[in-house]
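Can you keep this structure in mind? I'll have questions shortly.
Heads up, one of the protein chains got dropped from this complex, but the rest are sitting where they should.
Chain lettering (A, B, C, D and E) follows the sequence in which the chains are written, and residue indices restart at 1 in each chain.
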Amino acid sequence: MDTGDTAFILVASALVMFMTPGLALFYGGMVRSKNVLGTIMQSIFALGLVSVLWVLIGYTLAFGPDVGGFIGNLDFLGFKDVGATPNDALAATIPHVSFATFQMMFAIITPALITGAFAERMKFSGYVLFTALWLIVVYAPMAHWVWAPGGWIRELGALDFAGGTVVHINAGIAALAAVLVIGKRKGFGQGAFIPHNLTMTVLGTGILWFGWFGFNAGSALGANGLAASAFLATNLGAAAGACGWALVDARKERRSTILGVASGAVAGLVAITPAAGFVGPLPAIAIGLIGGVVCAWAVGLKFRWGYDDSLDVVGVHLVGGLVGALLTGVFADLAINEAGADGLLAGGGFGLLGKQFVAVGATLAFSFIVTYALLKLIDATVGLRVTEEEEVTGVDLAQHSEVGYSFSESGSFTTAHQATPSAGAAQVPASEGSGI
Amino acid sequence: MDTGDTAFILVASALVMFMTPGLALFYGGMVRSKNVLGTIMQSIFALGLVSVLWVLIGYTLAFGPDVGGFIGNLDFLGFKDVGATPNDALAATIPHVSFATFQMMFAIITPALITGAFAERMKFSGYVLFTALWLIVVYAPMAHWVWAPGGWIRELGALDFAGGTVVHINAGIAALAAVLVIGKRKGFGQGAFIPHNLTMTVLGTGILWFGWFGFNAGSALGANGLAASAFLATNLGAAAGACGWALVDARKERRSTILGVASGAVAGLVAITPAAGFVGPLPAIAIGLIGGVVCAWAVGLKFRWGYDDSLDVVGVHLVGGLVGALLTGVFADLAINEAGADGLLAGGGFGLLGKQFVAVGATLAFSFIVTYALLKLIDATVGLRVTEEEEVTGVDLAQHSEVGYSFSESGSFTTAHQATPSAGAAQVPASEGSGI
Amino acid sequence: MDTGDTAFILVASALVMFMTPGLALFYGGMVRSKNVLGTIMQSIFALGLVSVLWVLIGYTLAFGPDVGGFIGNLDFLGFKDVGATPNDALAATIPHVSFATFQMMFAIITPALITGAFAERMKFSGYVLFTALWLIVVYAPMAHWVWAPGGWIRELGALDFAGGTVVHINAGIAALAAVLVIGKRKGFGQGAFIPHNLTMTVLGTGILWFGWFGFNAGSALGANGLAASAFLATNLGAAAGACGWALVDARKERRSTILGVASGAVAGLVAITPAAGFVGPLPAIAIGLIGGVVCAWAVGLKFRWGYDDSLDVVGVHLVGGLVGALLTGVFADLAINEAGADGLLAGGGFGLLGKQFVAVGATLAFSFIVTYALLKLIDATVGLRVTEEEEVTGVDLAQHSEVGYSFSESGSFTTAHQATPSAGAAQVPASEGSGI
Amino acid sequence: MKIVVAVIKPFKLEDVKETLEGAGIHGMTVTDVRGFGRQKGHTEVYRGAEYQVDFAPKVRLEIVVDDDRVDDVVKAITTGASTQSIGDGKIWISPVEQVIRIRTGEKGPDAL
Amino acid sequence: MKIVVAVIKPFKLEDVKETLEGAGIHGMTVTDVRGFGRQKGHTEVYRGAEYQVDFAPKVRLEIVVDDDRVDDVVKAITTGASTQSIGDGKIWISPVEQVIRIRTGEKGPDAL
Partner (left out) sequence: MKIVVAVIKPFKLEDVKETLEGAGIHGMTVTDVRGFGRQKGHTEVYRGAEYQVDFAPKVRLEIVVDDDRVDDVVKAITTGASTQSIGDGKIWISPVEQVIRIRTGEKGPDAL
């Protein structure tokens, strides 16, 4: 065990945890103000729910000793034997519990990413059930395939440094399945749904960028030259992504936008994620730039094809993830990471690229099909979508009985009659506020 | 000295420092918009004031060589001899100055926690005096008793990993004393004081959760297996607390709220704090869950008993702290930390639990009595409470001549006549804005 | 190579990166709401632009092998040879790439600091060009002089631990040059430009304070006693600065303000920056306090002398930087850092102070002249300033076609006709919104 | 001339604007307001306690029109704003003695 | 019918609502406004410079009533809003020619 490595992974875990509130703000700023809390809630609550589920069952399915290349066994159920000493197969220089906790943070943010797609119309109960089940039947197996010793994609030799397939393509294609099942928001295509607070979205972007250093550099599982290289690549991916999207905006609309720069940074981060530990600085810039440009174009597809992906999870995470996974096959370089491989431009031929295609294809197919079926099931039981009246009112009031902001000068007056906190409360019909 | 341990504690110190702005936002979002700056100020200014006082006098009283089990002597006055080499009695692998700085961050946030109780009606001058004196006469002795070599509670064998008694029970009971002395806000009990910006409260929660990793894992004073274990317990406490409070909300109001989830996360963090380095993952989940559920119930007490604890410092920090301190006596396990003890369920019998009761009882009595007396004194001299007119106006304008937000389209017009910056200013009666 | 040191510098790099979004919010909260996005953009976009330029050209000019004491050669062009092993001349215990990345974060925030001066009236295109060129012709040489082996100011023996001259005086004097070239905002001197969201400014302050630990303690380039000492000094500089400004406010206006406390913290941080690794805790308090008091007075100069430095970059960064650089010559102490020197009060006589004067003088002259010329050039080509109509409309709409906030109840209606995303868009004259 | 003032549900603003345009009315001034009336506000939950908010958010429209257009305007608003449920709002009509367009100084119906 | 418009201090809104309810008035429309008058605004401090804000925040009430209730309404507002200090605000009364309830199409006093 190494204290420097341990210090680094503990801090990296904290950074990745911080990304989820960052995502909550990134998404929250983009919806209409009547939906800001509901949107934030769908990220924040994942911190609670997934943390607990990960300990109980998720981790062992993902990283328990391999069963046939597809899933982990139940040795680590309830974090049994996940202790203070290293598990050499997983990470030799840090406590096993530290590795498991680091992975927990990835498991939290991945389902949270999906929520951007069905923002502004999802029932909270449906979301909770979906997140819990999706973690177990989609995320845990995917993580096993790609990252666990014995996982079939890992064995195949496809590369995914920090989650291009497991996190981004997985969440992105699940998002597509989700919007196909759930349908469009009232008013989609007729007018714009203008972001209600872009400063919140920028803050979220800043936190995501900051936390992503833990996500990518932490995936080196130690404080070493590889971590340093991945750290740099991460920053360059974000930076070049921001520049790329800004250039597209500037060409198309004759001006750059802050939402474009923020979106571009995230797109660049998504694209660099699978490649971060396999490429040098100049390829990292290229990957970020291409990610930014392609995603800037891809977010327009929803208008053309008519699916209502509210906050562009498909356009950014699916498309950005694809860009990154495939470009890893192009730019990966053994000179940067000898545990990696040489991609097309490093003289490795089409071998790696082919494996990347297989990994991507398997992820797309598996995640789309299982997610689609899961959502159909939930729709038929608990239900996925708020009523039209609730959608008009906003999910904050309709689903959570709260409002995001209350700035009025005479705000103290906004509520006058307190129901007796315990007893009387139940008499007021909770749906009363609907149809404002 | 170990660079990994040092790196970890330096970063942990930064994380704990960041909790105080996080707390400022957590609290700030819950008050009415006319009081947002005053509320934030009472946390932010503690960063300034307490940092300086800690160097000058606080640290030596808390961690200077023991005098009779009750207080430290003056050897470290002005951080004399607090240097770049380790002090083996306090922390053997990191610079002494790093330990002292880490402790400084705890000393800052503790009085800041109290301010939530008297939010929306406290005079700034009274707050400053209170914070300075409370640090010296309440916090420093408490920290000595529990954490300093020779401190009587430490010698007794009661366990408090990261501040259940010193920070949370201490701040929580002081909060109760404070609201008894200061009295209720105008309008308490008649209507609701609706939070003006829950997105700010959620952001604050995210920062607190993030920083709490430094608070708890950092209390291992090194980047080791214990830190990793405490890190995990911290995350699980928060997560389970959020789930617990959400369940209570869902049962009582038929819906979960984002404020409930945020409050539950904090309650879970409070509850896990004393236990973080002594329990495994499943007990951590239990402690967080119980913390969340009990605090969700406890915040209703103020309506029943009629004390106006504005932002529920009693309901969350006092009650959550009690839950955690006592459950430490139930769940503590030598298998997790051999410097700890076995609690009731680990086969240690009632011994530890008894000690925890003594520690808690002493904290409650000492902190309540001294805080009460201190506030009475300040009330009789400098004064604690703003005038009714100022309370109606809001403390932002009344105490700081500032407003939080200015969104109006024609905002640039809001002020037109600039008093000559230097001279003329004094002529405008500062109280003019009162009684809007 | 040392994993503890590497862990620390990686995290420190992340912290410094996070300062730039923090700065965006610190500045963003202080402008009028119609300019909030444009202001934020000028910090956020620097993250994108400067990161890329630093890799391509900036780093090698600053830290490439010395050419005549004035500039680095092109050995590190495109981060060639900037790899996973340490470069002993620059930082012996961490990967070279980690050092270069850490320095990148400094190169990003420095031009971002300047933008506060010309906020609310700068063209985005002019800003982009200015930032790119300024990085290369002003920042890179300055960094070389002060920090690179062979740089003439470093060789002279002047001390600048973490960027008092390179970052703060440099940005501050460039800010002065900028406002002289660009001119005043419409309405300057007639009324107040009231900050539209002080809670955002406080959040920004919290992030800056948090990140500054990476900035200053990270400049020790390892997790050692020096880092611990610099960490403490940083916190005390901020704390004492906040107290200092609050005292001035309280004396002058009979009340403290949250903006004063926030500004004082930043002023204290600026002042302690060059000294952080050379002074003990009591001098750190003195430097912070003096920084806070002097800057609180200095921000009034713009009204007296009539230059419109929108967000007080001159008053805080130039003046605070001067205070810190000179007081380093007074308080520096070999007992704290043997690589430093003894200042006036440590018995070192006037020698160090004299060198500090030379360093400061050279920075002032070089940066002012080159910045002034650069801006004149850009003004004559691309243009620096928005039209008066755009200034009245606000730069958010005029330069970025976005608005910061959209809180209206009927907000979903705010825009109804979506131009066909691809084709039709170009027909709507973008300037239509002007002159609201 | 008359001024027609209407207080309606916020999410009906878009429909009303369309029916008004259908009736040839292209100018109006809109304000976000809070309405107190038979319709009660919504319920909010705050740390476990339920509260009844007294008001419902509304938007208020002002339309200055020539006397002979009043009935059309009222009809357009009624059509656009109606949901047949409590809280749909009210319309009231008051006299206007003069209208001036600031830009041109035109007066009376020409100023609309 | 008449419309009674009142501009009052924001923190008096709750009291006025109570006195109005006492007078049997249950409907009104409320707007946040800024008032310019004898009462000057507050003082703000911005980085060491003091500024006088020109306006004071106010709320504006609109109540449409039958002619014979006007005096009661005025009395209720005056009672509820008065603090005997400058800036308490003003009430003005204008004619209303017609009122319509959107939901039902009722007209005149029945629409209130």
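Heads up, the rule we're going with is that a residue touches a chain if its C-beta (ideal position, glycine included) is under 8 Å from a C-beta of that chain, and two chains touch if they have at least 3 such contacts.
Note that this is a predicted model, so its numbers are computed, not measured.
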item	value
Touch criterion as defined above, residue of A:80, A:184 or A:255 at the omitted chain	A:255
Option touching the unshown chain, where D:23, D:45 or D:64 are the choices	D:64
Hidden partner chain, residues of subunit A it touches	191-192, 194-195, 248-249, 252-253, 255, 257, 259-260, 263, 296-297, 299-300, 303, 312
Interface residues of subunit D (partner: the chain not displayed)	1, 3, 17, 26-31, 64, 94-103, 105, 111-112
Interface residues of subunit E (partner: the chain not displayed)	2, 6-8, 31-38, 54-55, 58, 60, 74, 77-78, 81-95
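The rule we apply is simple: only the chains that are shown with their structure count from here on.
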item	value
Chains contacting each of subunit C and subunit D, listed by label	A, B, E
Shortest chain-hopping distance from subunit A out to subunit C	1
Distance from subunit E to subunit D - Cα centre to Cα centre, in angstrom	18
For subunit B paired with subunit D, centre-to-centre distance based on mean C-alpha positions, whole Å	49
Sites on subunit B at which at least two other chains make contact	2-5, 7-8, 11, 191-192, 194-195, 197, 203, 207, 252-253, 255, 257, 259, 300, 303, 400-403, 405, 407-408, 413-418, 421, 425, 430
Subunit E, residues touching no fewer than two other chains	10-11, 14, 17, 30, 44-46, 48-51, 57
